[in-house]
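First the structure, which I've put down as structure tokens, then a few questions once you've had a look.
Our next item is subunit A:
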Amino acid sequence: MLDPYLPLVLMFALAAAFALFSVTAAPYIGPRRYNRAKLDAYECGIEPSPQPVVGGGRMPVAYYLTAMLFILFDIEMVFLYPFAVSADRLGLFGLVEIVLFVATVGFAYAYVWRRGGLDWN
Partner candidate 1 sequence: MTTFLSQNVERLQAPEIDYFAVAPLLIVLGAACAGVLVEAFLPKAQRWAAQVVLVLATLAAAGALLVAYASDEGTPDQGKTTLAGAISVDQPTIFLWATLLLLGLGSVLLIADRSVEPGGAFMPEATPSGGTYRDQAGGGAQALMTREQATRFGMQTEVFPLTLFALGGMMVFVAANDLLTMFIALEVLSLPLYLMCGLARRRRLLSQEAAVKYFLLGAFASAFFLYGVALLYGYAGSVKLADIATATSGTDRSDTLLYAGFGLLVVGLLFKASVGPFHAWTPDVYQGAPTPVTAFMAACTKVAAFGGILRVLYGAFERSSWEWQGVLWGVAIVSMVIGAVLGLTQTDVKRMIAYSSVAHAGFLLVGAISLNEQGLSGTMFYLMAYGFTTIAAFGVVSLVRNADGEATHLSQWAGLAKRSPVVAGVFTFLLLALAGLPLTSGFIGKFAVFAAAVEADMTPLVVVALVASAVAAFFYLRVIVLMYFSEPAADGPAVSVPGAFTTMAITMGVLFTLVLGVWPPKVLEWAGTGAFIF
Partner candidate 2 sequence: MSWVLIALLLLPLVGSLVVAFLRGNDRLAKLVALAFSLVELALAVLAWTAYDPGGDRLQLTSSAEWIPTFGVHLSFGVDGIALVMIALVAFLVPVVIGGSWAEKLPEGRSAGGFFALLLAMQTGMVGVFAATDVFLFYVFFEAVLVPMYFLIGRFGGPNRQYAAMKFFLYSLLGGLIMLASVIGLYVVSREEIGQGTFDWATLVTVTRDAPLSTQIWLFLGFFIAFAIKAPLVPLHTWLPDAGAEAPVGAGVLLVGILDKIGTFGFLRYCLPLFPAASQELAPLVLVLAVVGIVYGSLLAVGQSDMKRFVAYTSIAHFGFIALGIFAFSSQAGAGAVLYMVNHGISTGMLFLVVGMVMARGGSRLIEDYGGMAKLTPVLGGLFFVAGLSSLALPGTNSFVSEFLVLIGSYPNEPVFTVIAALGMVLAALYVLWLYQRVFQGPVRGTALVDLAGGPGAAVDPERAPVPDLNKRELAVLAPLVALILVLGFYPKPVLDVITPSVGATLSEVGVADPVAQEGK
């Protein structure tokens, strides 16, 4: 009896092999007729503006906010799933607990909503 995760690993290996092969092979299969214009960042024909190679500090802040919200709810789910699996066993106690939990998250959610944290302009 093999490890239950073995097939997963095999699938991963196959996909990775395929993908890696493609990305490595691409330069050799395709033609190479470089010129500077090709190597520039594509900005609809405008002269590209030179900028730091790694996008330092160019992330609009709103995305950080989305990330925070995502973390908030993702963690909520982390607790909802175990509850869901054994909901029937937990009975009333579990029910009350989870409702309180959701309510608590709901408070934060309501706060963010009211403060325009979910608005995009």
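As a convention for this text, a contact is a pair of C-beta atoms (placed from the backbone, for glycine too) under 8 Å apart; a residue touches a chain by one contact, two chains touch by 3 or more; residues count from 1.
Criterion applied: all candidates are chains of the complex that A comes from, given by their letters.
Being a predicted model, the structure only gives us computed values, none of them experimental.
Note on subunit A: across 1 or 2, the candidate touching it in the complex is 1; the others do not touch it there. On the subunit A side of its complex with candidate 1, the touching residues are 86, 88-94, 104, 107-108, 110-111, 113-115.
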